[in-house]
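This part shows subunit A:
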Amino acid sequence: MSVPLKVIYNEESTKSIGNDLRKVAVQPIVNYSNISKSYGDLQVLRNIDLDIAPGEKVALIGPSGSGKTTLARLLMTLEEPTSGTIEVDGEMLWHQKTNGKLVKANEKHLHKVRGNIGMVFQHFNLFPHMTILRNVMEAPRNVLGLSKEEAMERAVTMLKQVGLANKIDAYPAQLSGGQKQRVAIARALVMRPKVMIFDEPTSALDPELVGEVLEVIKAIAAEGEMAMLLITHEMDFARDVADRILFFDQGRIIEQGSPKRIFNNPESERLQTFLSRFNRH
Partner candidate 1 sequence: MWFDILPSFWEGAKITIQLTLFSAVIAFFLAFLAGFGRLSKIKAVRFLAATYVEIFRGTSLFVQLFWIYFALPLFGIMLPKMLAGVLALSLNAGAYGSEIVRSTIISVPKGQTEAAIALNMTPWQRTWLVILPQALVMMLPAFGNLIIEMLKGTALVSLVTLADLTFVATVLNSSIMRPTEIFSVLLVIYFVISLPFTRGIRWIEHRLSAGRY
Partner candidate 2 sequence: MWNWDYTLLILPQILEALKITVSATFVAFAVALVVGLILTLARRSDFKPLSLFAQGFIEFVRSTPLLVQLYFIFYVLPEHGLSLSPFIAGVMGLGLHYSTYLSEVYRGGIESIPPGQWEAAKALNFTPLETWRKIILPQSIPPVIPVMGNYLITMFKETPVLSAITLVEIMQTAKMLGSHSFRYLEAFTIVGVLFLVLSYSSSLMVRRLEVRLNLR
């Protein structure tokens, strides 16, 4: 596919990127272009433009109900955009060309493009009827078509990485919340996606279990090659892991920039108000 190379950080999409602007002339791994999403009369996303570079870690922060989850769900094909296009690795996600015309993608097309993306959910969504090992093996085996041995080897390696090699034969109900989320991370990682979405991976956890999950995510981020879209209310974590922070409010990207810039010099009033709530404690 010949897609014109884009300049990451489209100038119109944001007013306040200032000196953090890094112009990178590579094809973005994800491109949202003029994306809007409405539920009936409620407009949840308003004309979003956003590029994510390969390997880039982008953190999405913002008040509840601002549309962060919706933005992620559109990329995971769990929700369909009302208008606009999304490209993944240079290929349209929700649209395909048939006889030169752009039409809605069919399941086959979605299947092809979706393979680049993985997601970790707030509530884990492990398969309760499968052991931990099978939770992680099932997709490599059936979706990637690996042999049983290969799938098992990959799954075990992944489970070791998240520190759960000893829980292979347990069922999800026998694990703590933190362990469940680490299994969910292994299950998503084992598919080797190019982009990984984390939607508030720790907000359903007891406070004392948050640390272990964040550590695992940090370690994965440090490996580098996979792009990440992190939705989080853990500001310290966002600062540590992200290359770029997006502040979201009322369906728009209000402000974006490097963690240092966003946290030290918030420009918009809304971001300042938003951050002040976290700084107080």
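The definition used in the following text is that contacts are C-beta pairs under 8 Å (C-beta built on N, C-alpha and C of every residue); 3 or more make two chains touch, one makes a residue touch a chain; residues count from 1.
Basis for inclusion: all candidates are chains of the complex that A comes from, given by their letters.
On a predicted model such as this, the values are computed, not experimentally measured, just so you know.
Undergrad: Using the contact rule from the top, which of the candidates 1 or 2 touches subunit A in this complex?
TA: 1
Undergrad: Please give the residue numbers of subunit A that touch candidate 1 in the complex, ascending.
TA: Counting only subunit A, the residues touching candidate 1 are 76-78, 107, 111, 114-115, 117-119, 121, 123, 125-129, 138-139, 142-143, 171, 173-174, 184, 187-188, 191.
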